[in-house]
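Structure incoming, see below.
Every protein chain of the complex appears in place save one, which is left out.
Let's look at subunit A:
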Amino acid sequence: MVQGLSRLKESASQTAGPYVHIGLTPNFVGISGVYERDLGAAMVADKTKGERIRVNIRVIDGAGSPLKDALVEIWQADAAGIYNSPSDLRGSADPNFTGWGRLPTDMTTGECMFETIKPGRVPFFDGRKMAPHLTVWIVARGINIGLHTRMYFGDEETANAEDPVLMRIEQRERVSTLVAPRDGDIYKFDIHLQGMNETVFFDI
């Protein structure tokens, strides 16, 4: 026998289910008076630095229907590429930007629209710069464990071409599943859970 490592196992995931809104966006489903506002619904304040953008996200199932009961979270750096987190030791992030947002998809259209700023570039673990991106996390009824992906920006062709994460994708035609085209100030990001256009999801 040898000494034990005495580590614990991570709590197993379970689906967020159809009523995730009650817990995470109660005001969205008319449960008012408990929390003043839904956390993460507003990301940008007047003083937030950076280019204002909007990000339209849909999550589409294997039959081609947008999920009308999904919950989407995004996490991003500030305009200078610094995360507002104690684990980012490179400097102080914009105090007027948390970098985190959370929205339910619309119960009729299946869309959600984040109003945020375009993030700066953040280094990969070997020091190379990653292209600007949003980290995206999706939960819903029927999703047993939250899905991690990234959204890159369609007007950052040069940066995207040298992004160390995108370069890791073996099937090059799948890179485009992570790149949202720009139309005015709106980036449109369709996330496909299955099918020919299945989005690249990460085990991180």
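As a working rule, a residue touches a chain if its C-beta (ideal position, glycine included) is under 8 Å from a C-beta of that chain, and two chains touch if they have at least 3 such contacts; residues count from 1.
Here is the rule we use: contacts and distances are computed from a predicted model.
Participant: According to its UniProt record, what is the protein name of the omitted chain, chosen from "Protocatechuate 3,4-dioxygenase subunit beta", "Thiol reductant ABC exporter subunit CydD", "NADH-quinone oxidoreductase subunit J" or "Thiamine pyrophosphate-binding protein"?
Facilitator: Answer from the record: the omitted chain is "Protocatechuate 3,4-dioxygenase subunit beta".
Participant: Which listed residue (A:W75, A:F114 or A:F189) would be found touching the missing chain in the intact complex?
Facilitator: Once the missing chain is taken into account, the touching residue is A:W75.
Participant: Which of A:I53, A:L67 or A:L103 touches the chain that is not shown?
Facilitator: Considering all chains, including the one not shown, the answer is A:L67.
Participant: In the complete assembly, which of A:L103, A:I117 or A:I143 touches the absent chain?
Facilitator: A:I143
Participant: Tell me which stretches of subunit A touch the chain missing from the display.
Facilitator: Residues 6-24, 26, 29-31, 33-36, 39, 61-63, 67, 69, 73, 75, 77, 83-89, 95, 98-100, 107, 122-128, 130, 133, 135, 137, 139-148, 150, 165, 168-169, 193-194, 198-204 of subunit A touch the chain that is not shown.
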